[in-house]
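As you look at this complex, bear in mind that one protein chain is not there, while each of the others sits in place.
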């Protein structure tokens, strides 16, 4: 049981988090733009998250918090 | 047959030449002062000179010319 | 005497600076006095960009605009930042596919064009800026389409000249929107 | 009003600067105004050194001397360089064991003392400068022997205080020469 | 559920101004995590460079000083000598440290100045729009090497760690990279060790971090990570150059 | 009888202003002999430093430029880039080259600038009356280390050859000494090779020459030679660091 | 004259230098003048010239010094903090009497300041940021076209007088695009440089370039030679634009991009019946003292407008020498004074 929380307004849509998730569950939300004009990243299938924090580790903007 | 010529007025009396002569014939002339106020170096027993130019090689002030 | 003061603003990467440059170039080809001044500096990193363009039959004093006859905007922050600089009776042209807000000023004319959407339909969102320029030309006559095309030829490196017909098409779409 | 302007000059290593300093120190102890200024810079490398000392009951303007009431010289180049700066009626004190030349000026008094020779006879050529100072004191009364001794105590590090009697002896030899 | 990852305390809760995907942000967080873990936020003074991170003083919760271009090691020296009990780090780019600041870093290092330098090597001048840095690779195109960097005209990339390792005053030197999770974790370890070396009074410590500059490399952040891996790694060998086994 | 030794042509016939026994004079003669032997006097431009030899432009027969303190490599770069067919050398002391001029020498070296640097290391600032140089030995007393150089306060002696050898642009690096005839002859060979490397367009060349400063060491010239031998040689290893076998 | 081109000020500086025969550029990046370097980096390799990015501004100015010694035309460019770092080198260039062109595209200060335009380095350029008694010839263009013309001229003047010549612009001028019309051929004046250190070729005695002499008499004679040269320059090379000055109620003194703004202010004022003139120094040193002297007797008031806290105003005061009041209006931090602000200031001075 793990959970990731995205501070979406801080996301710059760089996609780095999407490349490191072992579960491939981090994806960009291409439908939405945040205030800064970026498509934010997020996790759809949260139940697959193992809380490895890889996504958070590579995020340059401290967007992601991980709970486990 | 070799010969060394000292440009005495250039000599600063540092004695470096006296330490390298294999024949130990370079000596300071403690009786005289040149214009600059130094005891100049010179060779007394010129006939012993082998023209190795060691004295000239170490002289910082290009005082010595060597002929052979 | 013709005297246009134009601010173009939006995100970096939207072709803000080059749109202004094309405008100025065309103006120059029409023997008008022109100046172009970009915003420069680290705020570019923050993502916004703008430029000031003056096209005038008079000599140009300062290239810095404290007011504008026309504002072209391609994002919301820029609209908010610059709308008050537009002179009474002036024009705002905005990309409505990116900006959900309308200027509330009543003393100016606003044109909303879904330029990015239209450009995307053309197959290349980078034409959005040209579409907006088209509207500017149509409404102010600041330059002619011919000068614009001539300018394009000067400014674009040879290898991109094949794109010119598309650019003109975009311009005309804007003019006719 | 007492006002002495003294130039001391010679080779580096002859104690030129320290002689001047001792003089100034003694003057200060006598509550006179004093200044001491060394020549500085790369010419030291060339071997010459000099200093300007002023001892005065008046306040001192410039510490730089353009003329001197007394000149003490310890080599020939210095004699040649400075003899013309001595005021009419002034004094030249020279170390005759090092300088074979005499000043040709007739309007001044010259004292020639074989100071280096005398010092060497004392067993230490470094006293030569003190011997010459002795003559200066004798002829000008610019400072007293007591002040000189007091000054020495202030200036010399404790570990050299055992040399003071010798220094005083040298001074007196100069005074009495 | 417990929080297993969150913004460290030493990093202030404000958005960073860097370009999307710029790894400067990762470096900021790693430093902050180390400061947290060592419990030195209250006794640390950071020195900001001139470069894209000129105002990273806004991001760290410890006291911060902005230094002139390249002189952060000198500024840090001034601070550290005045505050012998505090911890001081500099944060410097490759232009800042390896070009204009060469003398200052070499001498802080040879003096064994008790400071920690975080050296972010992105092979380019980010801030001023992509000029050649001393660390720019051969053939790399930049705004001042439009035909690629050529050894005979522009010289060779400089290897800062290798150069500083010749200096006796250096206690800890390591080069790390940020191109994947494993390397990011290694980077953090190196940063931590570098601070520990300072805390133990052992001398000068530096961590060189291979980083990306998507904007000036003209690549997106993912491509940039790949470019770093494919082009920088072969030139800049990762690893420890000094102090690996230093007891701290 | 033939003259087997006399003042080289490239050395002007004027007295040198250096202190008695100062080995700067030997270095001047060796450079001049090399210039003579290579026949490059008419095509060589020398750059004088700030230091005791600030006005050695008076002593060399080739064209000469006086540079600001530490910047001789930059000045030489300007000259060499403007005159691609000429030969350019800098003459620098250890304060000039290894302190204030660190950035300039490192970057001339890493650029592979086609210049030759004659680096006279006398472990002290001669000109300004004996302050600590970056090359001053540990425990050496100078006017700014009156209690001896201490590693923890003043840092460690810097090893210029070793440091520059880490830079790819360097083609030839050698450290020599002047404490006896054999070493003086070696020094000359190294200087000659360094110039040849430049003439062959191979890159940056430097010869570090261990030298004496009797005046500021407080020793007579003979003692100074001995001090060099006993104290500097153990710290500054003689020998070639790069380009020994370079074909020129 | 060729066709009109739309170019950035910074690029025009580079192009003009190349047209003036400059084939050697040494610089270090800094906003807002970096495009000079970018342009040079592109062009120089194509025309056999040298573009070299130095390791610092200090190195760059010393490379300039070195190249200038050989007699070639050489340039560097930077912006405020970078120019501060060059001060020792600039003083050496003066002392050694070398011709060199130095561009300062000013940004806001002090310290790291900001990158927006400012004119806060006037004192540094004109009074001497470096040590010792020396002057640079300082040219202050106000348009891209003038940037071109004065850059070419700067090389001629530098060679003519063996003097460091500065182009002093600001971020606006460097960053803006404007029409520029290049001449078909430049007026490049060639001066004999038999002092250059480019190798004796065994045909002459060695040349020496230096700025030191430990003999004060000799060093003073060098200084007197410099002062003499400066006098000549003051007599021969003053450039100034006087605009609308005759019969003006108030004369504004302004240079560079501020002068452009003032010209618009003059038109605004005219509409309100106020006659305003402009003295625009084109050479900041030598300063156009005569222009001010001439009008000091007849004009009610002077106003100096600068993007600074008040620097050129001192030279205006020195020139006016108490004969009329001299006011000041300035903005700092990268803020450009607006026409309205200036007009308001004029009106308040004239009590209107």
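Note that the chains are named A, B, C, D, E, F and G in the order they appear, and that numbering of residues resets to 1 at the start of each chain.
Just so we're on the same page, a residue touches a chain if its C-beta (ideal position, glycine included) is under 8 Å from a C-beta of that chain, and two chains touch if they have at least 3 such contacts.
This is a predicted model, so every value here is computed, not measured.
Chemist: Considering the complete complex, identify which of E:1, E:14 or E:83 is in touch with the unshown chain.
Modeler: Of the listed residues, the one touching the omitted chain is E:83.
Chemist: Touching the hidden chain in the complete assembly: which of G:54, G:94, G:179 or G:279 does that?
Modeler: Residue touching the absent chain, from the options given: G:94.
Chemist: What residues on subunit D make contact with the chain left out of this view?
Modeler: Residues in contact with the chain left out: 21, 24-25, 28, 33-38, 40-42, 59-64, 66.
Chemist: Considering the whole complex, not just the chains shown, which residues of subunit E touch the missing one?
Modeler: 41-45, 47-48, 54-55, 57-58, 60-68, 71, 74-83, 86, 103-104, 106-107
Chemist: Footprint of the hidden chain on subunit G, which residues?
Modeler: That gives, for subunit G, the contact residues 58, 80-81, 83-85, 87-88, 91-96, 106, 108-116, 118, 120-121, 123-124, 127-134, 210-224, 226-227, 308-311, 314, 317-318, 321-323, 331-335.
In the analysis below, only the chains that are shown with their structure count from here on.
Chemist: What is the set of chains touching both subunit A and subunit D?
Modeler: none
Chemist: Per the contact rule at the top, check every chain pair and give me the one with the most C-beta pairs in contact.
Modeler: After counting contacts between each pair of chains, the winner is F-G.
Chemist: Distance from the CA centroid of subunit A to that of subunit C, rounded to the nearest Å?
Modeler: Averaging C-alpha atoms per chain gives centres 36 Å apart.
Chemist: By the touch rule stated above, which residues of subunit A touch at least two different other chains?
Modeler: Touching at least two other chains: none.
Chemist: Give me the residues of subunit C that touch two or more other chains.
Modeler: 42
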